[in-house]
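To start, the structure under review is shown below, and the notes come after it.
Only one protein chain is missing from this complex, and each of the others stays in its spot.
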């Protein structure tokens, strides 16, 4: 008997991205913003004008990571440093795991139904923009 | 407003794999059998005793492929040969696309809720075993 | 003295994607649509609800390919089949080259300033949707 799950769709992703862009504009730092669905697959991505081209990949992978482990990447980070319990996790999943701030699971109640990944500034900036996006779910 | 989707779970995967194993035993060809969920992520895999070790990867990737494009890999095959409309698709998705028989989408009505991938014999054998598995959904 | 180049920006990409989505909706086939800039780097991507998850990667790579070689992928295809002059090109660029229809350079005059990549249906459908997007530049 199959299981029924909820997932973000494209309309959700656009609303989330718009909120994240607004926050990025407020702090004056152009960002890459990506949203993945409940299966960890990309739904939408935007690179704001002037945002780093190296952050295209990172934003998409932060979104994947937050759904892959149902955790904000900033909370995964301390466990993933040398000497910590998950050190080496960044080498798993064919290099798709990002272990620094900017990825956040999107939740409905206690269920993760997708994720957002942001890259383009400092870790704090990325996380703040991701939070602004997540709040629009 | 998030979307609700259905997906196979572990109990489904085990029932599907058991049916596929039974068929493989009947035809006397040990197989690798993998089941993926609606997000294309692996739910379960078994390698029957004596089955090819090179087919571990292939069975998992056939399952991914059938969900990735909602198509049996044997039906993707003719479109993916040199001179056909999708030639080159095997180089996409970081090498996770298999374009020969043995992968089948798992459907509930017209919705794809997962997939099965089988590898270990001829294309016809792999497909027949996958069909036996899919019938147990 | 550095050179000035023109490139699509995020506003362009969104207009192009909106036109492509409209066409995809008309033909009743949900699509993945990606736009790259003059540097070949992703500007924006959307996966329409119900579009294949295996086409996320393909749409992005078709966009890259069309800018990488300033050619529609359907025109690259015949040269890339077994026996043709560019056979093997799909294995270059770390696997980022897609050699089937759905990618189109975005031109201003005779200058390529970006590209669109579409994946989710037949080759003809993908190309038609890409053309509709490109026309919105």
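Read from first to last, the chains carry the letters A, B and C; within each, the first residue is number 1.
By our rule, a residue touches a chain if its C-beta (ideal position, glycine included) is under 8 Å from a C-beta of that chain, and two chains touch if they have at least 3 such contacts.
These numbers were taken from a predicted model, which means no experiment stands behind them.
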*Indicate each shown chain that the hidden chain touches within the full complex.*
A, B
*With the missing chain put back, which residues of subunit B would touch it? List them for me.*
9-10, 13-14, 39, 41-49, 53, 56
*Extract the touching residues of subunit A with respect to the undisplayed chain.*
3, 39-40, 64-65, 67-70, 82-83, 85-89, 91-95, 97
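Here is the rule we use: only the chains that are shown with their structure count from here on.
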*When subunit B touches subunit C, do the two copies use mostly the same residue numbers, with over half shared, or different ones?*
different
_Cα superposition of subunit A on its sequence copy subunit B - rotation in ° rounded to nearest 5_ = 180
_Could you work out how far the Cα centre of subunit A sits from that of subunit C, in whole Å?_
25
*With chain centres taken as the means of their Cα atoms, state the distance from subunit B to subunit C in Å.*
29
*Counting only residues that touch at least 2 other chains, which ones in subunit A make the list?*
9, 39, 41
